[in-house]
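What follows is a single structure, written as structure tokens, with notes after it.
The complex appears here without one of its protein chains, the remainder shown in place.
Chains: A, B and C, in written order; residue numbering restarts at 1 for each.
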Amino acid sequence: MRKDRLEAFSDGVLAIIITIMVLELKVPHGTGPEALLPLLPVFLSYVLSFIYIGIYWNNHHHMLHATRHVTGGALWANLHLLFWLSLLPFVTGWMGENHVAPLPTALYGLVLFMAATAYWILAHVLIAAEGADSFLARAIGKDRKGVASVMIYAAAIPLSFFEEWLAKAIYVLVALMWLVPDRRIEKHPPPAD
Amino acid sequence: MRKDRLEAFSDGVLAIIITIMVLELKVPHGTGPEALLPLLPVFLSYVLSFIYIGIYWNNHHHMLHATRHVTGGALWANLHLLFWLSLLPFVTGWMGENHVAPLPTALYGLVLFMAATAYWILAHVLIAAEGADSFLARAIGKDRKGVASVMIYAAAIPLSFFEEWLAKAIYVLVALMWLVPDRRIEKHPPPAD
Amino acid sequence: MRKDRLEAFSDGVLAIIITIMVLELKVPHGTGPEALLPLLPVFLSYVLSFIYIGIYWNNHHHMLHATRHVTGGALWANLHLLFWLSLLPFVTGWMGENHVAPLPTALYGLVLFMAATAYWILAHVLIAAEGADSFLARAIGKDRKGVASVMIYAAAIPLSFFEEWLAKAIYVLVALMWLVPDRRIEKHPPPAD
Partner (left out) sequence: MRKDRLEAFSDGVLAIIITIMVLELKVPHGTGPEALLPLLPVFLSYVLSFIYIGIYWNNHHHMLHATRHVTGGALWANLHLLFWLSLLPFVTGWMGENHVAPLPTALYGLVLFMAATAYWILAHVLIAAEGADSFLARAIGKDRKGVASVMIYAAAIPLSFFEEWLAKAIYVLVALMWLVPDRRIEKHPPPAD
């Protein structure tokens, strides 16, 4: 099974997700600042989700670069990840249009939680095929950042119903934590293809 | 004629189909669970169709990997398959928004039936060019799963008008049957490119 | 300048055009055949436009396969072709929703006319760079089918205002004429990359 077609398909889906999210920014009818202002929360949600898709694309890129074999199970683990990321435009639009409501904020966190879990599953399906001594296994290591993200999202979901703004602040902070590129893989020499 | 551009174009179309389906999940106006609940059938239709596109992408990937030559006829057989799959977002939305109506369920089955038939045609156009002794011909074999799917969909379409829920259960069962990856091709060594 | 990125970008744009056209098939509110019937003209327009994009993709694929060098001018000639093809979803929707009106039928013909002209320009920009003795120049030859299509579309546009159905029949006939793959290039051996 060839890795390049998996990468191409994932790139295609991520490129479409990152771009159709902007369709939630509906062209307003008025022409003044009062027409633009209500779009600000939708815009900020869009920025956050754009960064998240960028992070996933970046880390996915690194992880597959360090991978030699793609099994049938990895194809489905990858589709599972893309499924949850494909729901990001929906929850981005809902949270953006209802910027002080707890349920949209919680659902946004749920999608982030499921996507982070799906990424963790994909990483472990790939490592299982590569072997515990593989370059990928050593590069991913204990994956503290990935595990921490899953746990933080899990905490932010119930928090949305009490301190809704704090849950959002957490989503922003986790994104900032990931903006630092994954040095674990980058610092090692890539395996020969 | 080069196989890689056919794969790239198919990947592009499948990536767009799988992603624009989520646009049928319209952002609701309310912010409570009562705003989300009516979306549940649309969401479940989306999950089913996402899995179907994943199955087609996966099997298409395997089949073309085992193919050496792509003829002009294969290009059109491939476009014919993509045509029927491109109608999946429409029937997914219609079935999802009308979850006890027979006609949307029957039409969903019709699109699955036509896509499965188009896949069968594509497989046989490719085998005709590769030869009966080719790696692809042996890998596809009698294609019992493909033929069975076509017949099951054909039975589910009229069934939609009598036991609508049973037709839907059949669509789910056929998807589960295909989630098992196509071992016929995977177990053989791939041909040299 | 590299040919593969031009092909990849064109494939991407054509894949998106062919797929977003289906968004003009709006999910109906009713669940009976009377809800589906008004969509039939939109569906038929979609089928015709899908075939046209398929033809362009197919011929574009052949033409670039026979090309060795891509100049800056060819990039813009290619974008010019993609521009006119990008208008196909709009005119497909307008003609489909207004199936006996002359102006939408004429505008559909105008977009086909401009796209065919843009394809002709692209072919000649590529030939100019390859040379009159090149493989591409011999493969394209006098391009009778391309020139004929341009002239037929030019005749169909005014005809839309008198015999609207005849103009549509012409669009279908030209598509059928092109469904025969372009043997001129296929029968020659491809140049070494």
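What we mean here is this: a residue touches a chain if its C-beta (ideal position, glycine included) is under 8 Å from a C-beta of that chain, and two chains touch if they have at least 3 such contacts.
Just so it is clear, the structure is predicted and the values come from calculations on it, not from any experiment.
Remark: the omitted chain is touched by one listed residue; of C:32, C:72, C:131 or C:158 this is C:72. The chain that is not drawn here is touched, among residues A:15, A:121, A:137 or A:157, by A:15. Interface residues of subunit A facing the missing partner chain: 7-8, 11-12, 14-16, 18-20, 22-23, 25, 27-28, 31-33, 36, 47, 50, 54, 57-58, 61-62, 65, 179, 181, 186. One chain of the complex is left out; on subunit C, the residues touching it are 1-2, 5, 8-9, 12-13, 15-17, 20, 23-24, 72, 75-76, 79, 82-83, 86-87, 89-90, 93-94, 97-98, 101-104, 107.
Following the convention adopted for this analysis, only the chains that are shown with their structure count from here on.
Simply put, subunit A must spin 90° to overlay its Cα atoms on subunit B, rounded in steps of 5.
Remark: subunit A and subunit B have CA centroids separated by 26 Å (rounded to whole angstrom). Mean C-alpha positions place subunit A and subunit C at a centre distance of 37 Å. Of all residues in subunit B, those touching 2 or more other chains are 8, 12, 15-16, 20, 23, listed in ascending order.
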